[in-house]
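The structure appears right after this line, and notes come after that.
All protein chains but one are shown in place.
We call the chains A, B and C, going by the order they appear; numbering starts again at 1 in every chain.
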Amino acid sequence: MLDNSQQTTLRPSASWSGQQSLRRLAPVIILVGLLALVPVLAEGLEQPFLIRVFTRVVVFAIAAVSLNIVLGVAGLVSLMHAALFGLGGYTVAILAEHGTTELLVLVPAAVLGSGLAAAVFGLIALRTTGAYFIMITLAFNQMFFYFFVALERYGGEEGLQVFAPLDLAGMALGGRTTIFYLCLAVLLAVLVAGTRLVDSRFGMVIRAAAGNDRRVSSVGIAPLSYRLAVFVIAGAVAGLAGALLVVSQTFISPAEMSWVRSGDLIVMVVLGGMATVWGPALGAVVFLLLELLLSALTIHWQLPFGIIIILLVLFLRDGLANLIGALRSGDGGRGHD
Amino acid sequence: MTESILQVVGLGKRFGGLQVTRDLSLDIRRHETHALIGPNGAGKTTFINQLHGGILPDAGTIRFDGVEITREPVHRRALLGVARSFQITSIVAGFTALQNVALAVQARQGHSFRFWKRADDDRRLQEPAMECLRLVNLGGRAQTMAAHLSHGDRRQLEIAIALAMEPKLLLLDEPMAGMGRDESQRLVQLLKSLKGRYTIVMVEHDMDAVFSLADRVSVLVRGSVIATGTPAEISADPAVQAAYLGHQH
Amino acid sequence: MTLNLIIEQVLNGCQLGVMLFMMSAGLTLVFGIMNLINLAHGSLYMIGAYVAASVLAATGSFLLAVLVAVPAAAAVGYAVDRILLRHFYRRSHLDQTLATFGLILAANELVRMIWGATPLAMPLPSLLAGSVSLLPDLQYPVFRLVVLAVGLVMAGVLYVLVTHTRGGMWVRAGASDRTMAAALGIDVSRVFSVVFVAGAALAGLAGVMAGPILAVQVGMGEPILILALVVVVVGGLGSIRGAFVAALLIGLGDTFGRVLLHPALGSMAIYVIMAALLALRPGGLFPSHA
Partner (left out) sequence: MLLELSNVQAGYGAVRILHGLSLRLAKGEAVALVGRNGMGKTTTINTIMGICPPRGGTIAFDGARIDAMPVHRIARRGIGLVPEGRRIFPNLTVRENLLMAARPAPGRNAGSNWSYDRVLEVFPRLRERLGNPGNLLSGGEQQMLAIGRALVTNPSLLILDEATEGLAPLIREEIWANLAMLRSDGMSMIVVDKEIEAVCKVVDRQYIIEKGAVAWEGRGTALLEDEALRNRYLSVGEAAA
């Protein structure tokens, strides 16, 4: 009998099979551990801008991991994740504009706001399936985008700067290194919680419904309420990531919530691999560094970038995480069917 | 043995210009095994779908175990005790056999809004699920990915999932379809072992299976029941033979 | 709101509507037959506009610009379909979304490399540049009337093609049951190729028509693509009739939303229309797959 736990990383829902907790968390610990070295390296190389770059990387990793709960685990291709992300950012920026500087207020407000928006629009979008769902979430994303473009009181198309210094539990938030570690701690928490979530009873239902909706309702579970719950949870975490973006770069503009950003997030997820919780975090790292590298080489970096995305879909559909897993188990690159 | 658990009265369903179910009435007795036979296109699968809730009828009523369920959605009927296997096997391909069954166990135990504890370590799920797998002789395949099971094993897995729902009524839509002779015989043995403990309504073309399992048989032709009776009565019924063999009258 | 203003806005709304119809006709048929989501449809619109602007600048002839730009968009569409998209007919919607997303990035950058980052102007020839007086106090630009007329003519031509020709019957048959159409001897993938190229030509034509009204710039395809997707969803995937009704509905909704409400809230109006409609009919107005 073959050991099937390693064999079946072919489909999104296929690979979450029984491994021990610690083993499942090992890649998470390695990834977060390596990221934790960034400030040390940046100081050592006297390249402090790297901390800022990697703070952005970590923030997008959180957003990508949350999107993957919807995309990879629940099988829902949502193109409105950037809107929920940006909404969290705007919640922080707008409240700060009105004098609220306490993160313990700002961040929960952002989480709540994005979660609520996900609930309302998810309820409508989840009535549809397949291509309709993709197109509707794309349209909803643009609705939020235009709303903030038009909101001239808060910067309109130009975006909104946060001038007030922010506090955490009454104390002034430290420099960029502190903010980096704060974001990294949140990423770690999201990765651990995400891993637990996909293995829980709730995760079982979500994964089963992604693979076979009819089977789930036939055993007595209404998939819709579970899908809505997962959409809200992921939306709330996207709001959290958006809040951290504003905390770290003290600025938000509608560009962060355009549908292209939603597309970027999906590319990060697929690039990293939908089959693991940590893959999309790796995808975010590679995506943003690649963007940085290409844009340093040529102003026309979007051309090679677009081609890379197409090649990715054609040839590396199971993502980097699976490639790493396959190489490690000596399995070779398995194609998908 | 004669108490009825399912009463179908005057069921009708139209798709466009096609009447697929017409004034269909049928009583199913508690703990009987009742086979539905009839030519293709007679509306057997449509009827199973109407019992299961995937298709809602235009007319008529369905009462199950004292409750009217005519317009209840699929998951609500499942919780009332209606379980089914599909004509084309329907399992979660990316789950192990055990996980497929555990899903049904957890549905039975109430809501699944539990976000932290690992389901695979949950003995309240795993033990009853394992029990059902053993019942269908799949105990040794518990950790095999459902996608890698043979066709026959998958059909048995589907029955294990149904049993895990602790059903009062098992709807089996062509359980023997696509099976080799050995596999069919194994499945017949399995169903024999369940017979009498559950109420079973099965659509089946394999006459060997029908005649060795069914207590009663109903014949569907063009959306209505034209005869109901014991297997012996049915095979002696000239109207039934005509429906199958096309004797002219 | 005066009567004249209402008439003017109705004309504007219909004009946007027919443009949207030209965009969404290809999208909806391509989806209906091949189950293919093509986000890069907006890039064909952009290419139509850029080619037309170049030809117009070089020759001064608007007619020539149309005659070159439309086949150019069709040719690009054909090449993209044959080289890339055919690999995605049987892939998941996620793969299709991602690949055409990558295609948009590449197309935008290519256009920027060829024509530069600054928007191009498309000056109209004097014949089309002026206004006419429709009512005593109502002046309306000639070119907008031309766009409206072209859009209506295209809708009419498409309607006749789809409902009254054998080719149109093959398209509809292929959209509802591919296998059966093939079993009757119809080469469904060839029918699809023709539909795809025709859709690309229409998108290119819409781009040419939009050029003089909106700016010809990189990324101009995306806003119209998203409106066209709303049209497709509201109309029902695969339904030409649905696309026409929905395009007018969205065109008028958008135009009146902007006039009656704050412009920003106005551009949200169509999404509210979409949400309300889908809450009632999740399959759109005219679902083609029953």
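Definition applied: a residue touches a chain if its C-beta (ideal position, glycine included) is under 8 Å from a C-beta of that chain, and two chains touch if they have at least 3 such contacts.
Note that this is a predicted model, so its numbers are computed, not measured.
Asker: Omitted chain: which shown chains does it touch?
Answerer: Counted over the whole complex, the chain not pictured touches B, C.
Asker: In the whole complex, not just what's shown, which of B:Val9, B:Ile55 or B:Met207 touches the removed chain?
Answerer: Result: among the candidates, B:Met207 touches the missing chain.
Asker: Footprint of the hidden chain on subunit C, which residues?
Answerer: 166, 169-170, 172-173, 175-177, 179-188, 288, 290
Asker: In the full complex, which residues of subunit B touch the absent chain?
Answerer: Where subunit B meets the chain not shown: residues 15-19, 37, 39-42, 150-151, 174, 176-178, 180-181, 205-208, 211-212, 219, 222, 231, 234-235, 240-241, 244-248.
Going forward, only the chains that are shown with their structure count from here on.
Asker: Would you mind checking the shortest number of contact hops between subunit B and subunit C?
Answerer: Graph distance in the chain contact network comes out at 2.
Asker: Which chain is in the middle, if each chain's centre is the mean of its C-alpha atoms?
Answerer: Measuring from the global C-alpha mean, the nearest chain centre belongs to A.
Asker: If every chain is reduced to the average of its C-alpha atoms, which one ends up farthest from subunit A?
Answerer: Result for max centroid distance from subunit A is chain B.
Asker: Please work out the Cα centroid separation of subunit B and subunit C, and write it as a whole number of Å.
Answerer: 49
Asker: Averaging only over C-alpha atoms, locate the centres of subunit A and subunit B and give their separation in whole Å.
Answerer: Here the centre of subunit B sits 42 Å away from the centre of subunit A.
Asker: Going by the contact rule already set, what residues in subunit A reach two or more other chains?
Answerer: Within subunit A, no residue touches at least two other chains.
Asker: Hey, what residues on subunit C touch two or more of the other chains?
Answerer: As it turns out, subunit C has no residue touching two or more other chains.
Asker: Once bound in the complex, which stretches of subunit C touch subunit A?
Answerer: So the residues of subunit C in touch with subunit A come to 31, 35, 37, 84, 87, 91, 93-95, 97-99, 101-110, 112-113, 222-223, 226, 229-230, 232-233, 237, 262-265, 267-268, 271, 274-275, 278-279, 282-284.
Asker: Using the touch definition from the top, list the residues of subunit A that touch subunit C in their complex.
Answerer: Residues 71, 77, 79, 124, 127-128, 130-132, 134-136, 138-140, 142-143, 146-147, 149-151, 259-260, 263, 266-267, 270, 300-303, 305-310, 312-314, 317 of subunit A touch subunit C in their complex.
Asker: Which stretch or stretches of subunit A touch subunit B in the complex?
Answerer: 1, 4-5, 7-8, 11-18, 21, 196-197, 199-205, 207-208, 211-212, 214-222, 226, 229
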